[in-house]
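My structure is below; once you've seen it, I'll send some questions.
Of the protein chains in this complex, all but one are displayed in their positions.
Here is subunit A:
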């Protein structure tokens, strides 16, 4: 892509999210979301492949619907209360509608159907931006509104964890697995939103770090199916040996960093007398863990029946920048001991 256009689009994406962060008026927040959506659309269909264009159109339709619902909800709230401020949503109808609109924006179950197809049509880098950056602005809004309907958020959260777990079980395509993993993690974030919002932010940031590592690993291997991961030993053995840790961290196993948000969320849910819900959420994490383990099995724990030419490949120095991958992999694996510091940081 023309570097000027690329700069403008990336800048616009940053601008959109920043406007939403900085806004206290609903119209400005909506505007930030719209700028964000429109800026990523050309990035998504850069390759002009019909599947990329299909993914772009599906993404645009869902996001535009969500933005329209958001606008309608905020105007309804302004009509009823006369307030355009984000924090003063006191009536249940606009608040519920805003929650549902933002759920559609980020891809929570049962409004998740677009996510696997859209991610499947994109290349890994754009998919990464979609899974990480595009979640920031809606979460900023979700964290600021006071949810009046407590059970809605719990239903959305639980449904997302279950759907994310079950949906990813029978996938061969890595991008669809990543989409379902995203849905599951978003479910965990929403579960604790109304009780301890800082934990939502913590889970979001941890998810960003972990999924960044995974996306970039797949990009380094240039693989989009489980089958093609089997060759990664010969391409990049160090990365292949680190990947099980990244995947187990995504699955939420101690002593890796991914355990931190899950542990704290389960603790908070238990404190709120929602122990059965916490149990169900923990059990649904097992489903996700199954497909993470499957990826690590295919990539690291098995060697594919090699043809002789692959046994000792030329290990040419790669041109890809792997420093971000190194940083995020280290954070994914080693951050658990810093839990008290992180909680203090987030509850300041």
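Keep in mind that, in the parts below, a contact is a pair of C-beta atoms (placed from the backbone, for glycine too) under 8 Å apart; a residue touches a chain by one contact, two chains touch by 3 or more; residues count from 1.
Here is the rule we use: contacts and distances are computed from a predicted model.
Here one chain is missing from view; checked against "Complex I intermediate-associated protein 30, mitochondrial", "ER membrane protein complex subunit 7 homolog", "Annexin D8" or "S-formylglutathione hydrolase", UniProt names that protein "Complex I intermediate-associated protein 30, mitochondrial". Only one of the listed residues, A:225, A:267 or A:330, touches the absent chain: A:225.
Residue in contact with the omitted chain (choice from A:85, A:198, A:267 or A:304): A:304.
For the chain missing from the display, the contacting residue among A:96, A:173 or A:339 is A:173, taking the whole complex into account. Contact with the chain not shown here comes from a single listed residue; of A:50, A:110 or A:237, that residue is A:50.
Touching residues on subunit A toward the chain that is not drawn are 47-51, 53-54, 57, 120, 169-173, 224-228, 230, 294, 298, 302, 304-305, 307, 309-310.
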